[in-house]
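With one protein chain held back, the other chains of the complex are shown just where they sit.
Chain IDs A and B follow the sequence of writing; residue 1 opens each chain.
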Amino acid sequence: MMAAAGVNVVRMAEFAWDRMEPRPGAFDFSIFDETIDVLGAAGIETILCTPTAAPPRWMTSANPDWFRENASGVRMTHGSRQHVCTNHPEFRAASERITRAMAEHYRDNPRVIGWQTDNEFFCHISECFCPACGRDFQRWLREKYGNIQALNEAWGAAFWAQTYGDFSEIVPPRQDRPTYPNPGAQLDWFRFLGDAIRDFQGGQVNILRSVQPRWWITHNGTFQHVDYWNLAEDLDFLGVDVYPGFTVQKPEDYWWAAVKNEEARSASGSYIIPEQQAGAGGQWPYLHRTPDPGQMRLWAWQAVAHGADGILHFRWRTCRYGAEMYWNGVLDHDNIPRRRYDEFAREGGEFARLGDSILGTTLSVKVGVLLENDQDEAHQTMPMGLPSPDEQRRVILRELLRRKLEAGYVNAHDSFEGLGIIILPGFVLMDEDLAARLGEFVERGGLLVATARTATRHRNNHVSEFTPPGFLRDVFGATVEEFGKLERGSIDLEMAPGVVAPVGDGYEILSLRGARALGNWQCSRWPAPHAASGLPAVSHHVHGSGSAIYLGTYISADNAAALIGLVLDHANIPPLAVASDGVEITCRHSASHRLYFLLNHSGQPASVSALPVGTDLITGQPCDGDCTLSPFGVALIKA
Amino acid sequence: MMAAAGVNVVRMAEFAWDRMEPRPGAFDFSIFDETIDVLGAAGIETILCTPTAAPPRWMTSANPDWFRENASGVRMTHGSRQHVCTNHPEFRAASERITRAMAEHYRDNPRVIGWQTDNEFFCHISECFCPACGRDFQRWLREKYGNIQALNEAWGAAFWAQTYGDFSEIVPPRQDRPTYPNPGAQLDWFRFLGDAIRDFQGGQVNILRSVQPRWWITHNGTFQHVDYWNLAEDLDFLGVDVYPGFTVQKPEDYWWAAVKNEEARSASGSYIIPEQQAGAGGQWPYLHRTPDPGQMRLWAWQAVAHGADGILHFRWRTCRYGAEMYWNGVLDHDNIPRRRYDEFAREGGEFARLGDSILGTTLSVKVGVLLENDQDEAHQTMPMGLPSPDEQRRVILRELLRRKLEAGYVNAHDSFEGLGIIILPGFVLMDEDLAARLGEFVERGGLLVATARTATRHRNNHVSEFTPPGFLRDVFGATVEEFGKLERGSIDLEMAPGVVAPVGDGYEILSLRGARALGNWQCSRWPAPHAASGLPAVSHHVHGSGSAIYLGTYISADNAAALIGLVLDHANIPPLAVASDGVEITCRHSASHRLYFLLNHSGQPASVSALPVGTDLITGQPCDGDCTLSPFGVALIKA
Partner (left out) sequence: MMAAAGVNVVRMAEFAWDRMEPRPGAFDFSIFDETIDVLGAAGIETILCTPTAAPPRWMTSANPDWFRENASGVRMTHGSRQHVCTNHPEFRAASERITRAMAEHYRDNPRVIGWQTDNEFFCHISECFCPACGRDFQRWLREKYGNIQALNEAWGAAFWAQTYGDFSEIVPPRQDRPTYPNPGAQLDWFRFLGDAIRDFQGGQVNILRSVQPRWWITHNGTFQHVDYWNLAEDLDFLGVDVYPGFTVQKPEDYWWAAVKNEEARSASGSYIIPEQQAGAGGQWPYLHRTPDPGQMRLWAWQAVAHGADGILHFRWRTCRYGAEMYWNGVLDHDNIPRRRYDEFAREGGEFARLGDSILGTTLSVKVGVLLENDQDEAHQTMPMGLPSPDEQRRVILRELLRRKLEAGYVNAHDSFEGLGIIILPGFVLMDEDLAARLGEFVERGGLLVATARTATRHRNNHVSEFTPPGFLRDVFGATVEEFGKLERGSIDLEMAPGVVAPVGDGYEILSLRGARALGNWQCSRWPAPHAASGLPAVSHHVHGSGSAIYLGTYISADNAAALIGLVLDHANIPPLAVASDGVEITCRHSASHRLYFLLNHSGQPASVSALPVGTDLITGQPCDGDCTLSPFGVALIKA
């Protein structure tokens, strides 16, 4: 059935440690040998996974101190997965032993083409407070700071008498304290978590690369406290597991899955989907809504539309037991092919046929939404109920896609080449290097956009001693004289006489130092003369060949259309085509051609116009600039 | 005052261990001896309770390892009740010592007529994770499975590498794990809890029976993780504590108290009420609403109407101290009789006068709502936000009572003799024996009704490899081709052209294999063409002399009237009488006569018609087929 459906690669072994090493040191790969052979004979290649997310019971029985320790100091128990501390040196050794055993066993198997490390780092749990983690954190800090005085300064330890005399006195920030933690310590803890899991993975990667250099290696994200840009440095490309069922409740929620794809693409350029939803996912507390006919294929195409170069669905047949026994696969529990199999086979046939046209192209991005893991971490150290960078990125991306722009996430460490607009959502941390690179972007003609609280802290999480936006003051030609949070609806932003955007959560009062105001604050429902009334809220500053817009508020679902509209008034970025809100359009291009991906996320037919003349590669029909999509339909216009 | 109110029995000593054994081994029953004598002189007999739900402080001081351990591994402390592990072997010995001491002391006291074991097993807490429980669970599993391979298969331990090498490696499913537990392990853990508490009780029961065979023994339920059908095997009859105040907020909520009664009746046939609400119950977080005048008596009659053969109210005088000092009794804190006493005395006089007419009759049940504890446990291992068997049973019972049908709960282990309809609510587990018994029921002329997900798993909690409803496919003449969960209101069930029932939570698409469709799915508010549209949702199959209806959804509060109506269209079950929704009617019968219980749960007068000709035993007035009930009034028509 797999071969008939066009499958050319499978993924296996990710939780099979107990099968491969049923007793300590006694390895048995026979079931996988046999399976790989059978699949290979049908032309299907194999990706192997290291099984380290589920250490077997004989191992945890013998080593109870390998279990993670939770934030209350309680040791985990056996019985689910991710139960063992990935920083424990003895478990790291065990992880490397099983990786080496697998690698050496499969070194010469031509059907094994690549590897996935572990499985979804931090998907359930990212923190561990065991003694091994405590020691590792101390070591990490010692390497970072060199001496304890430097750490005390970086953490502002003088506050609340938290000065440390030695690195050995430091404990991870557990929840069992009377009140809030030190935000400097918390930020370093989050950074440590990401570095530590990269180290853990590194031990496996080194072995795999040394045993068989032809293998490629990936990992399936994306989850919090991992810096995927860093993690991907050690990989050939990143993977991302996409389960729209977690949040797509209405067709127009398609943008959520776009977010997951953009997270992966911005971290590693080319990427794959190791797990694409194949039916409703179900676990103890929830059961996803079942995808409508066509949605599984649509989401697979959406991934390709954002740059994915490989798609695997999770899972083949729905497992009849275990914690994921209602995580539906392509086949049901009774192994009978039904509509999901048919859709899977259709998709498989299309990819087999069109793969060559797609591989080698990359996503075209003109409007970049800047992403940096450090910003997300910094927000979490002091959220104060304000919108996170992640929340802002999502609504900005949704709004840009709604306008059919060539838009996507861009990692702050990457080149800004080719971008017309860069939007900084919640970049509270700023350093002189990044500020200089952003300044150059503007000087060379780009449009830079920032939201509230941008560049208000240094990298050590101290609030800057400079009036915001600190290192970017000259670029924006404005300073922030007051910041505050107000109940939603108490103040609005007047962008032009009578043109008002609802503003929630936060306001900033700007002082213009070269910039001009694009909009002012106006009181709405607050029954008092607000301090910000009539004062500048949005500024526009010509700087070099480009310009910079400072938005003295957060971008949220209810003001994104207005604020992004205001930004676009000052740029010249044409849409890819014209279509209703439920239609997503992206473009992948190479030197030779452009591919327009038209994705109808609505349950109604939809039309697209203002396309270039070309050919729909899926149907083979010519496209004269207009195109009609069936419900949940897809078109791929080559122009 | 008790005697004047018609009291003929009291219950005592359930939390008095510290009084009866103030120091280890030093017994002093004098206060009870005296009380029993005084009561006996007034013609009042005594039920004694074993005091094991509240071990005294000298015992827990000396044995801190007897305290329960919670799901995070923290030991309980002294200061409330149910604080000690009932599986600890030393506590079991202590439980049997105090039981034997009481039993021998009262062996020859003619006023002591029966016993209650402990108090409300699992009312606050059902789980304990102490080492003794761990060892007991391992022993229970060893006895069940014999060898560890059998357990690994039953639990599907291959998933997430959970294979066990030995029973000694197994730990109870504590919450301190990174994610969801193994549903096979979880189900066995729940079953173990029920078996273990039955064992604990068994130690007491054996002593009581051996010391004085004339005593009867009961226990007061009902709470989760106890299989009362099993527990009652060791008792003479079950008791159930009924506190409508926990949920009856509006008069029409009367059905909730019917549920508690049906739970007891279906477990043991005849039963008693050791604790019937006598005023507002109050504890730390809540205070019930105060029963309206007449409601206390009404609820007592409701219990009798469902089959109870004895009623005790909790409590006599409201206690002036302790955690239940606002749990109101018949008398207030100041010991002055007021309206609750008057109502209590009225009720007491009625029962004294009419007891002989009632005893010996049993509830008449034509429509059985099937109950099996294993089904409730299986649901809890994987709830996924779907309606539980218990939730479905409740709304079904309410709808059947609203229609004045002879309806009740029937335990799946009991005979189906005499039933016209059996409804299976949420019977996900199915085995060939039960399937055969249900098939025979249909073949002999019965109507079998099932709701979504019936017979989808084996007893080991594995999802069946057969297309649902598995072992019942031939009986229903239909299979389920797709199951899913949808937001409420996105799809409806069209039972006939234009006749639409709202469906929440789940849908199943049926394939007809001999059955005919009684209704099809239709899209409502979901803005896309749903996969189920126009396909069969409900099937009807003639099988032998009877028939079977498969409902491809859950029964919930908002569709119960429509779906039960659809079912009843295919049966011939007349109502007991005609009355408005607020009136509950049941019938107890013997070979010689039928007793119609008319219960007005509304605060307005209500009339009942289409009754048989007879006599209202309470008023002594003849009934010509019509009857008028005062607010919260009761009539008992003998026909």
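Here is the rule we go by: contacts are C-beta pairs under 8 Å (C-beta built on N, C-alpha and C of every residue); 3 or more make two chains touch, one makes a residue touch a chain.
Since we're looking at a predicted model, the values are computed, not measured.
K.L.:
Could you tell me which of B:F15, B:F223, B:F246 or B:F466 touches the chain that is not displayed?
P.N.:
B:F15
K.L.:
Taking the full complex into account, what residues of subunit B touch the chain not shown?
P.N.:
Residues of subunit B in touch with the missing chain: 15-19, 22-23, 51, 54-58, 61, 68, 70, 72, 74-83, 124-125, 249-251, 280, 282-290, 292-293, 318-326, 333-336, 338-339, 602-604, 631-632.
K.L.:
Just checking the interface: what residues of subunit A touch the absent partner chain?
P.N.:
72-73, 155-165, 169, 171, 173-174, 176-185, 382-386, 461-467, 481-482, 484-487, 526-531
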